[in-house]
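Note that one protein chain of the assembly has been removed; the remaining protein chains are unaltered in position.
Right, chain A next:
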Amino acid sequence: MSVAFRVQIYFFLICLSALKGQSRYLEDNDITQDGMFSILNSEIKRGLSEGLLYRRPLRCIDMLTMEGQFTFTADHPQLHCAVFFIGEPQEIISIEYSSVNIDCNGGDFIKVFDGWIMKGETFPSSLDHPLPIYDRYIDYCETGRLRQAVRSSQNVAMLFFRIHTPGSGFTVTIKKISNPFPCNVISQTPEGSFTMIIPHQHRNCSFSIIYPVEIKISELTLGHFNDLQVKKPVTGCGRAGDFVELLGGSGVDPSKMFPVADLCYSFNGLAEMKIGCDNTVVRMVSSGRFVNRVVFEYRLLERPELEKQKGNSVEDFCYTTD
(Lines give C-alpha, C1' and ligand atoms only; values in the text may rest on other atoms or scores of the structure.)
Protein backbone atom coordinates (compact mmCIF):
# COMPACT_ATOMS: atom_id res chain seq x y z
CA MET A 1 0.00 0.00 0.00
CA SER A 2 1.26 3.43 -0.79
CA VAL A 3 1.99 5.88 1.99
CA ALA A 4 -0.72 8.30 0.87
CA PHE A 5 -3.32 5.55 0.90
CA ARG A 6 -2.27 4.45 4.35
CA VAL A 7 -2.51 8.02 5.63
CA GLN A 8 -6.03 8.24 4.28
CA ILE A 9 -6.98 4.96 5.93
CA TYR A 10 -5.57 6.10 9.24
CA PHE A 11 -7.38 9.44 9.05
CA PHE A 12 -10.62 7.65 8.28
CA LEU A 13 -10.06 5.34 11.23
CA ILE A 14 -9.43 8.21 13.61
CA CYS A 15 -12.51 10.06 12.44
CA LEU A 16 -14.68 6.99 12.93
CA SER A 17 -13.34 6.48 16.45
CA ALA A 18 -13.94 10.07 17.41
CA LEU A 19 -17.51 9.95 16.19
CA LYS A 20 -18.21 6.72 18.05
CA GLY A 21 -17.84 8.60 21.34
CA GLN A 22 -20.97 10.59 20.50
CA SER A 23 -18.92 13.74 20.71
CA ARG A 24 -20.45 14.75 17.43
CA TYR A 25 -23.19 16.36 19.50
CA LEU A 26 -21.94 19.74 20.54
CA GLU A 27 -23.09 20.19 24.07
CA ASP A 28 -24.30 23.58 24.93
CA ASN A 29 -25.10 24.10 28.54
CA ASP A 30 -26.74 27.47 28.09
CA ILE A 31 -24.59 28.58 30.99
CA THR A 32 -22.75 31.16 28.95
CA GLN A 33 -25.29 32.68 26.67
CA ASP A 34 -22.67 33.84 24.23
CA GLY A 35 -21.94 30.32 23.11
CA MET A 36 -19.58 30.00 20.22
CA PHE A 37 -19.92 33.59 19.16
CA SER A 38 -18.26 35.03 22.21
CA ILE A 39 -14.97 35.15 20.35
CA LEU A 40 -16.45 37.42 17.77
CA ASN A 41 -18.01 39.78 20.27
CA SER A 42 -15.25 39.86 22.87
CA GLU A 43 -13.56 42.93 21.44
CA ILE A 44 -16.74 44.92 21.51
CA LYS A 45 -17.68 43.70 24.97
CA ARG A 46 -14.31 44.41 26.49
CA GLY A 47 -14.36 47.92 25.21
CA LEU A 48 -17.79 48.58 26.61
CA SER A 49 -17.71 46.76 29.93
CA GLU A 50 -14.99 48.88 31.49
CA GLY A 51 -16.91 52.08 31.08
CA LEU A 52 -20.30 50.66 31.91
CA LEU A 53 -19.96 49.49 35.51
CA TYR A 54 -23.09 50.58 37.31
CA ARG A 55 -22.37 52.83 40.24
CA ARG A 56 -24.55 54.39 42.85
CA PRO A 57 -24.43 55.28 46.53
CA LEU A 58 -25.48 52.64 49.00
CA ARG A 59 -28.16 53.38 51.54
CA CYS A 60 -28.24 52.21 55.13
CA ILE A 61 -31.15 49.90 54.36
CA ASP A 62 -31.08 48.84 50.77
CA MET A 63 -31.95 46.10 48.32
CA LEU A 64 -29.69 45.29 45.39
CA THR A 65 -30.53 43.13 42.42
CA MET A 66 -27.85 44.39 40.03
CA GLU A 67 -24.18 44.07 39.49
CA GLY A 68 -22.14 47.17 40.04
CA GLN A 69 -20.17 49.22 42.49
CA PHE A 70 -21.92 50.66 45.53
CA THR A 71 -20.38 53.10 47.96
CA PHE A 72 -21.57 53.87 51.43
CA THR A 73 -20.41 57.00 53.21
CA ALA A 74 -21.73 57.76 56.65
CA ASP A 75 -22.79 61.36 57.14
CA HIS A 76 -23.79 60.57 60.71
CA PRO A 77 -23.22 57.49 62.89
CA GLN A 78 -25.14 54.58 61.41
CA LEU A 79 -25.37 51.73 63.86
CA HIS A 80 -27.93 49.39 62.35
CA CYS A 81 -27.60 48.99 58.64
CA ALA A 82 -28.51 46.06 56.46
CA VAL A 83 -28.35 45.58 52.72
CA PHE A 84 -30.15 42.72 50.99
CA PHE A 85 -28.82 41.15 47.81
CA ILE A 86 -31.02 39.05 45.58
CA GLY A 87 -30.28 37.68 42.15
CA GLU A 88 -31.96 35.50 39.60
CA PRO A 89 -32.51 31.90 40.69
CA GLN A 90 -29.56 30.62 38.68
CA GLU A 91 -27.11 33.19 39.99
CA ILE A 92 -24.97 33.46 43.07
CA ILE A 93 -23.60 36.68 44.46
CA SER A 94 -19.97 37.71 44.73
CA ILE A 95 -19.09 40.63 47.02
CA GLU A 96 -15.74 42.33 46.86
CA TYR A 97 -14.59 45.16 49.13
CA SER A 98 -12.58 48.15 48.05
CA SER A 99 -11.75 51.51 49.61
CA VAL A 100 -12.80 50.36 53.06
CA ASN A 101 -12.35 53.12 55.60
CA ILE A 102 -13.77 52.00 58.92
CA ASP A 103 -12.53 51.80 62.47
CA CYS A 104 -12.61 48.12 63.36
CA ASN A 105 -11.24 48.77 66.84
CA GLY A 106 -13.79 51.47 67.45
CA GLY A 107 -16.76 49.14 67.09
CA ASP A 108 -17.33 49.45 63.36
CA PHE A 109 -17.99 46.29 61.46
CA ILE A 110 -19.02 45.02 58.05
CA LYS A 111 -20.35 41.48 57.88
CA VAL A 112 -21.62 39.45 54.97
CA PHE A 113 -24.25 36.88 55.81
CA ASP A 114 -24.66 33.86 53.52
CA GLY A 115 -28.41 33.94 53.04
CA TRP A 116 -31.07 36.15 54.51
CA ILE A 117 -31.77 36.50 58.20
CA MET A 118 -34.89 38.23 59.39
CA LYS A 119 -36.26 38.21 62.91
CA GLY A 120 -33.65 35.64 63.80
CA GLU A 121 -34.88 33.24 61.11
CA THR A 122 -32.52 32.33 58.32
CA PHE A 123 -32.93 31.33 54.73
CA PRO A 124 -31.67 28.73 53.91
CA SER A 125 -32.57 27.11 57.20
CA SER A 126 -29.87 25.65 59.38
CA LEU A 127 -30.97 22.19 58.16
CA ASP A 128 -30.38 23.10 54.54
CA HIS A 129 -27.11 24.98 54.89
CA PRO A 130 -23.81 23.21 55.56
CA LEU A 131 -22.51 25.83 57.98
CA PRO A 132 -23.79 26.71 61.46
CA ILE A 133 -25.33 30.14 61.73
CA TYR A 134 -22.40 31.98 63.27
CA ASP A 135 -20.07 30.68 60.57
CA ARG A 136 -22.30 32.16 57.92
CA TYR A 137 -21.24 35.65 58.96
CA ILE A 138 -17.99 36.73 57.35
CA ASP A 139 -16.57 39.72 59.16
CA TYR A 140 -14.43 42.15 57.21
CA CYS A 141 -12.52 43.15 60.32
CA GLU A 142 -11.51 39.56 60.98
CA THR A 143 -10.97 38.17 57.50
CA GLY A 144 -11.87 40.76 54.90
CA ARG A 145 -8.39 42.05 54.33
CA LEU A 146 -7.22 38.56 53.45
CA ARG A 147 -10.07 37.63 51.15
CA GLN A 148 -10.47 38.46 47.54
CA ALA A 149 -14.21 38.16 47.28
CA VAL A 150 -16.98 36.58 49.30
CA ARG A 151 -19.39 34.30 47.49
CA SER A 152 -22.82 33.29 48.58
CA SER A 153 -24.10 29.74 48.28
CA GLN A 154 -27.41 30.77 46.77
CA ASN A 155 -29.06 33.71 45.06
CA VAL A 156 -29.44 35.75 48.26
CA ALA A 157 -27.00 37.34 50.65
CA MET A 158 -26.95 40.17 53.17
CA LEU A 159 -24.55 42.80 54.38
CA PHE A 160 -24.71 44.16 57.93
CA PHE A 161 -22.62 47.14 58.91
CA ARG A 162 -22.14 49.69 61.62
CA ILE A 163 -20.14 52.88 61.25
CA HIS A 164 -19.62 55.33 64.09
CA THR A 165 -17.51 58.07 62.51
CA PRO A 166 -19.06 60.42 59.97
CA GLY A 167 -17.02 60.40 56.80
CA SER A 168 -16.07 56.75 57.04
CA GLY A 169 -17.37 54.31 54.53
CA PHE A 170 -16.64 51.53 52.10
CA THR A 171 -17.25 50.36 48.58
CA VAL A 172 -18.51 46.96 47.51
CA THR A 173 -18.44 45.54 44.00
CA ILE A 174 -21.20 43.07 43.30
CA LYS A 175 -20.92 40.44 40.61
CA LYS A 176 -23.27 37.67 39.67
CA ILE A 177 -21.95 34.23 38.94
CA SER A 178 -23.92 31.61 37.11
CA ASN A 179 -25.02 28.56 39.08
CA PRO A 180 -26.19 25.68 36.89
CA PHE A 181 -27.97 23.71 39.63
CA PRO A 182 -29.52 26.23 41.94
CA CYS A 183 -30.48 24.97 45.35
CA ASN A 184 -32.14 27.34 47.83
CA VAL A 185 -33.67 30.18 45.91
CA ILE A 186 -35.82 33.14 46.87
CA SER A 187 -37.95 34.29 44.00
CA GLN A 188 -37.88 37.98 43.12
CA THR A 189 -41.30 37.84 41.56
CA PRO A 190 -44.65 36.49 42.69
CA GLU A 191 -45.12 34.77 39.34
CA GLY A 192 -42.87 32.55 37.35
CA SER A 193 -41.72 29.03 36.83
CA PHE A 194 -38.80 26.94 37.93
CA THR A 195 -37.21 23.56 37.44
CA MET A 196 -35.40 22.25 40.48
CA ILE A 197 -32.93 19.44 39.90
CA ILE A 198 -30.89 17.66 42.52
CA PRO A 199 -28.53 15.39 40.62
CA HIS A 200 -27.25 12.64 42.87
CA GLN A 201 -26.67 14.93 45.81
CA HIS A 202 -27.59 14.32 49.40
CA ARG A 203 -29.06 17.69 50.18
CA ASN A 204 -32.34 19.49 50.67
CA CYS A 205 -33.26 22.43 48.51
CA SER A 206 -35.93 25.06 49.02
CA PHE A 207 -37.55 27.45 46.60
CA SER A 208 -39.12 30.30 48.51
CA ILE A 209 -41.79 32.68 47.21
CA ILE A 210 -42.54 35.48 49.64
CA TYR A 211 -46.12 35.86 48.44
CA PRO A 212 -49.34 33.90 48.71
CA VAL A 213 -49.37 31.88 45.52
CA GLU A 214 -51.02 29.09 43.64
CA ILE A 215 -48.49 26.44 42.75
CA LYS A 216 -48.93 24.17 39.76
CA ILE A 217 -46.57 21.24 39.65
CA SER A 218 -46.40 19.91 36.13
CA GLU A 219 -43.79 17.23 36.58
CA LEU A 220 -42.20 15.42 39.46
CA THR A 221 -39.47 12.88 39.00
CA LEU A 222 -38.25 11.13 42.09
CA GLY A 223 -36.01 8.29 41.22
CA HIS A 224 -33.78 7.01 38.54
CA PHE A 225 -34.41 6.81 34.85
CA ASN A 226 -32.79 3.83 33.27
CA ASP A 227 -32.57 3.34 29.54
CA LEU A 228 -36.01 1.86 29.30
CA GLN A 229 -37.56 4.96 30.93
CA VAL A 230 -38.94 2.89 33.78
CA LYS A 231 -39.31 4.86 37.01
CA LYS A 232 -38.52 3.03 40.18
CA PRO A 233 -41.08 3.84 42.82
CA VAL A 234 -39.70 5.61 45.85
CA THR A 235 -40.56 4.15 49.23
CA GLY A 236 -43.32 6.44 50.48
CA CYS A 237 -43.03 9.67 52.36
CA GLY A 238 -43.29 10.06 56.06
CA ARG A 239 -40.13 12.12 56.02
CA ALA A 240 -38.11 9.29 54.59
CA GLY A 241 -36.62 8.82 51.19
CA ASP A 242 -36.81 11.38 48.45
CA PHE A 243 -39.84 13.63 48.35
CA VAL A 244 -41.09 17.13 47.72
CA GLU A 245 -43.02 19.10 50.31
CA LEU A 246 -44.99 22.31 50.08
CA LEU A 247 -44.66 24.60 53.08
CA GLY A 248 -46.45 27.73 54.17
CA GLY A 249 -45.62 30.20 56.88
CA SER A 250 -44.96 33.77 57.88
CA GLY A 251 -41.19 33.69 58.34
CA VAL A 252 -38.29 33.07 56.00
CA ASP A 253 -37.06 29.87 57.62
CA PRO A 254 -38.47 26.78 55.85
CA SER A 255 -37.80 24.57 58.87
CA LYS A 256 -40.21 26.72 60.90
CA MET A 257 -43.00 26.61 58.37
CA PHE A 258 -46.01 24.34 58.24
CA PRO A 259 -46.03 21.44 55.78
CA VAL A 260 -49.05 21.80 53.57
CA ALA A 261 -48.54 18.84 51.26
CA ASP A 262 -46.11 16.01 50.65
CA LEU A 263 -45.45 14.63 47.20
CA CYS A 264 -43.92 11.19 47.35
CA TYR A 265 -44.37 9.68 43.92
CA SER A 266 -43.30 10.70 40.48
CA PHE A 267 -46.05 11.98 38.26
CA ASN A 268 -46.57 13.79 35.03
CA GLY A 269 -49.56 16.00 35.07
CA LEU A 270 -50.88 19.06 36.78
CA ALA A 271 -51.14 19.22 40.55
CA GLU A 272 -52.37 22.57 41.85
CA MET A 273 -52.37 23.99 45.29
CA LYS A 274 -53.22 27.41 46.67
CA ILE A 275 -51.24 28.50 49.69
CA GLY A 276 -52.41 31.74 51.24
CA CYS A 277 -49.35 32.34 53.38
CA ASP A 278 -46.90 35.20 53.34
CA ASN A 279 -44.16 32.78 52.40
CA THR A 280 -44.59 29.66 50.28
CA VAL A 281 -41.79 27.15 49.91
CA VAL A 282 -41.32 24.17 47.61
CA ARG A 283 -38.76 21.96 49.28
CA MET A 284 -37.12 18.89 47.85
CA VAL A 285 -35.46 16.33 50.05
CA SER A 286 -32.93 14.19 48.27
CA SER A 287 -30.99 11.18 49.51
CA GLY A 288 -28.39 11.36 46.78
CA ARG A 289 -29.19 8.00 45.25
CA PHE A 290 -31.27 9.44 42.45
CA VAL A 291 -31.63 12.36 40.14
CA ASN A 292 -34.70 14.22 41.37
CA ARG A 293 -36.52 16.88 39.46
CA VAL A 294 -39.60 19.00 39.98
CA VAL A 295 -41.06 21.43 37.49
CA PHE A 296 -43.57 23.98 38.71
CA GLU A 297 -45.19 27.32 38.03
CA TYR A 298 -46.60 29.81 40.48
CA ARG A 299 -48.86 32.81 40.30
CA LEU A 300 -49.91 35.40 42.82
CA LEU A 301 -53.13 34.86 44.70
CA GLU A 302 -55.10 38.05 44.38
CA ARG A 303 -56.88 39.63 47.32
CA PRO A 304 -60.40 38.49 46.28
CA GLU A 305 -59.18 34.88 46.16
CA LEU A 306 -57.67 35.19 49.60
CA GLU A 307 -60.64 36.91 51.18
CA LYS A 308 -63.23 34.58 49.68
CA GLN A 309 -61.86 31.60 51.52
CA LYS A 310 -61.00 33.20 54.83
CA GLY A 311 -64.20 31.97 56.39
CA ASN A 312 -62.94 28.40 56.26
CA SER A 313 -59.41 29.02 57.35
CA VAL A 314 -57.94 27.22 60.30
CA GLU A 315 -56.81 29.35 63.20
CA ASP A 316 -53.10 30.23 63.18
CA PHE A 317 -52.52 28.68 59.81
CA CYS A 318 -52.47 30.14 56.37
CA TYR A 319 -55.35 29.31 54.12
CA THR A 320 -54.85 26.37 51.76
CA THR A 321 -57.09 24.69 49.26
CA ASP A 322 -56.68 22.08 46.55
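Just a few scattered comments:
Quick note on the criterion: a contact is a pair of C-beta atoms (placed from the backbone, for glycine too) under 8 Å apart; a residue touches a chain by one contact, two chains touch by 3 or more; residues count from 1.
One rule holds for everything that comes next: contacts and distances are computed from a predicted model.
Looking at the choices "Histidine-containing phosphotransfer protein", "Urotensin 1", "Ubiquitin-related modifier 1 homolog" or "TMEM9 domain family, member B", the name in the UniProt record of the chain not drawn here is "Urotensin 1".
Looking at A:149, A:210, A:271 or A:306, the residue that reaches the missing chain in the full complex is A:210. Touching the missing chain, out of A:74, A:102 or A:117, is residue A:117. For chain A, the residues in touch with the chain missing from this view are 6, 10, 13-14, 16-18, 20-23, 25, 27, 29-30, 44, 47-48, 52, 54, 59-66, 68, 79-80, 82, 84, 86, 90, 107, 109, 111, 113, 117-120, 122, 126, 133-134, 137, 160, 162, 180-181, 188-193, 195, 197, 199-200, 210-211, 225, 250, 278-279, 291, 295, 297, 299-300.
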